[in-house]
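All protein chains of the complex are present and in place, except for one that has been dropped.
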Amino acid sequence: MQDNHNKEGASIGNKTMEIATALIILAFGAIVMWDSNRIGSGWGSDGPESGSFPFYVGLLIVVSAIVTLVNALRSSAEEAGEFVGGEEFKLVLAVLIPSIIYVALIHFIGIYVSSVAFIAIFMVWQGKFSVVKSFAVAIPVNIFLFMMFEIWFKIPLPKGPVEAMFGF
Amino acid sequence: MEELSLLFNGFAIAITPYNIAMMFVGTILGVLIGTLPGLGGANGVAILLPLTFSMEPTSAIIMLSCIYWGALFGGAITSILFNIPGEPWSVATTFDGFPLAQKGSPGEALTAAFTSSFIGAFFAVLVITFLAPMVAKFALKFGPAEFFAVQLLTFCSFVGMSKEPPFKTIAAMMIGFALASVGMDSVTGQLRLTFGSEEMMRGFDFLIAVIGLFGLGEILMTMEEGLAFKGTEAKINARVVFQTWAKLPQYWATSLRSSLIGCWMGITPGGATPASFMAYGIAKKFAKNPEGFGKGELEGIIAPETAAHAAGTSALLPMLTLGIPGSPTAAVLLGGLLIWGLQPGPLLFVEKADFVWGLIASMYLGNLAGLIVVLTTVPYFAAILKIPFSIIAPVILVICAIGSYTVANAEFDMILMLIFGVIGYVFKKLSYPLAPMVLALVLGKMAEGSFRQALLSSQGDLSIFWSNGLVGGISGLAILLLISPLLAKLWSLAKGGNKAAA
Partner (left out) sequence: MAISMKSAFGKTLVGVMGAGLVASVSTSALAAWEPEKQVEFVVPAGTGGGADQMARLMQGIIVKHNLMKQSLVVVNKSGGAGAEGFLSVKNAKGDPYKIIITLSNLFTTPLATGVPFNWKDMTPVAMLALDQFILWVNAEKPYKTAKEYIDAAKAAGPGKMKMGGTGSKQEDQILTAGLEKATGTKFSYIPYKGGGEVAVQLVGNHVDSTVNNPAEAVAQWRAGSLRALCVFDDTRMPYKAKVTPTQSWNDIPTCKEAGVPTDYVMLRGIFMAPGVSADQVTYFVEVFKKMMATPEWKEYMEKGAFQQTFMSGKEFADWLGKAEALHKQLMSEAGFLAK
């Protein structure tokens, strides 16, 4: 990754990210330990109980997260460098946020219509293709997927009102 | 050589124009199914099973088994092109297949993967043809303790290979184990780590994690590198197949070793996915330049693909001779046999010799058909990388979404896939290794289950893990592999020390 310190836009430091990640992992390990302890993490009469394997796994997660956390706290922000620059972060979000919207849409309007919209909009917005060209890619791709899943393999994927109009 | 005459008889049964047509139909469908993540061979065969109901059993099983071979071949395609494993056993193929394709040699990577698949399958079919009765007896020796030893061996052959910080490696691996234990505890039937959520009861499927971590994670990484909207400059022509073939013979030892690992894991039955990881790990341990692994080493494609296909193929042996499926797909095929009124088991070879040998003959032919089909597609698939990223990225995302949905027909899994994508991106940037996490997710449930099954049968006595030669031998080998890098280091230190002294 190039050094983008001088570029404008808020960047996220590696140190911050390391600490945040270690804390999340720490919390994750603690939750695992807590729930495993609840269902029994001892050594029963015939081997370990349901919770004992995840309990020790959780313990190891907590320990390694603490070590990572301490290492991160002791490192200097300068040396750790930058996790992601502002510009790059925008690009990452440019794909991540549409993806989240896309998955959310699937629930309401089905996967095929959402996919047509997602592919076409992404192509127009990020690839600067013409609207016609974008739909010329998005629609055939989805017709192919529809044929394959719904018609040939008979695997029902999430469908919405548009498919219902055609009797699916 | 009684087997040979039976086999030729089998070829006579299998080679009818109709059956050969079925082989090609089967492999093409299989490649398609294998290419799409989430839609595995087991699903594909299960879906088509009722439709083959009115066919003659031999033709039907030829077509269904060819779907399976096709899926075994096809799993590698998206692994290599997009870093999304089409099938669980092609995860290890992404480690070197994707970097090699990114370096501009997707054709070479695909050819190596397909050819290795074929070699693994061919080896396994030879084993099935000539060693079936003997091998079936070997499989009977495997109880829970032996299974645990095998899983330990898989694990030990793979760990100790990451360059990432040790505590991050441990954290990643343990997160994998923790995720593997979510859902139903197979030994007590208790729900754990589900926090009352209905969605969590299903547990975390390995494939969804992998589609997110590798597939979406990779897209996020690529986006960050400044919208690489140029296609990869891939040199594509049909000759790449022959050029790659010329390079393959030098890796004969890796191929042979991986074939053996694959057959063993398919027969016992350990499964194709652990086989591919074990073969990759061991290939790296034996390689001349282990540093090249993970950066596009040809050997790193050959090893897992050979082992996976050998395991997938030999998994049919315990199905035919014992009635136990060596893989999920074999389980579905087993159901098919029962529906057609065939009883898999020790008597099948005697009572339905025509059927069995017809099937075995079709394994040779079906895999050959599969190889021809996939090799002809190499230039087309390699050309996909020339398509601009702004077209291919949303299409990949759509495939990721469909793939994670089809694993368990659950919309929630698509959300999980997004979460795993973010985790994959963050972990990669902070050098938490993903491979140990994925391996732990695959092996965690199996290993914990076998461990506790073994202890149930010994009433809590740990000595069951070294109670006989077989389990002791495998466990010993596992420990040896685990400490081998340490020993090698000590050895080189001692040698280096001597030189320095001299």
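Lettered A and B in written order, each chain numbered from 1.
Operating definition for what follows: contacts are C-beta pairs under 8 Å (C-beta built on N, C-alpha and C of every residue); 3 or more make two chains touch, one makes a residue touch a chain.
Not measured: the values here are computed from a predicted model.
Colleague: Taking the whole complex into account, name the chains on display that the unshown chain touches.
Modeller: A, B
Colleague: For the chain that's not shown, point to the residue among A:Y56, A:F89, A:F135 or A:F168 touching it.
Modeller: Per the contact definition at the top, the residue touching the missing chain is A:F168.
Colleague: Taking the full complex into account, find the residue in B:L6, B:V25, B:L368 or B:L482 that is in contact with the omitted chain.
Modeller: B:V25
Colleague: I'm checking contacts with the chain that's been left out. Which of B:P344, B:G403 or B:P433 qualifies?
Modeller: B:P344
Colleague: Among B:S90, B:S157, B:Q453 or B:S475, which residue is in touch with the absent chain?
Modeller: Here the residue in touch with the unshown chain is B:Q453.
Colleague: For a quick check of understanding: of B:L7, B:L49, B:A101 or B:I396, which residue touches the chain that isn't displayed?
Modeller: B:L49
Colleague: Pick out the residues on chain A that sit against the missing chain.
Modeller: 46, 151-152, 154-156, 167-168
Colleague: Using the touch rule from the top, list residues of chain B that touch the missing partner.
Modeller: 21-22, 24-25, 28-29, 31-32, 42-43, 46-54, 63, 139-144, 183-191, 194, 198, 201-203, 318, 322-325, 328, 331-332, 334-335, 338-339, 341, 343-348, 373, 376-377, 408-410, 453, 456-457, 459
Just so it is clear, only the chains that are shown with their structure count from here on.
Colleague: Where on chain B is chain A touching in the complex?
Modeller: Interface residues on chain B, with respect to chain A: 32-33, 39, 43-44, 47-48, 165, 167-168, 170-171, 174-175, 177-178, 181, 185, 187-188, 190, 192-193, 195, 216, 219-220, 223-227, 229, 388-391, 393-395, 397-398, 401-402, 405-406, 409, 411, 414-415, 418, 421-422, 425-427, 429-430, 432, 448, 451-452, 455-456, 459-460.
Colleague: Within their complex, state which residues of chain A touch chain B.
Modeller: Those in contact with chain B are residues 1, 14, 17-18, 21, 25, 28-29, 32, 35-36, 39, 43-51, 53-54, 57-58, 60-61, 64-65, 67-68, 71, 83-84, 88-89, 91-92, 94-96, 99-100, 102-103, 106-107, 111, 115, 118-119, 122-123, 126-129, 137, 141-142, 145, 148-149, 153-158.
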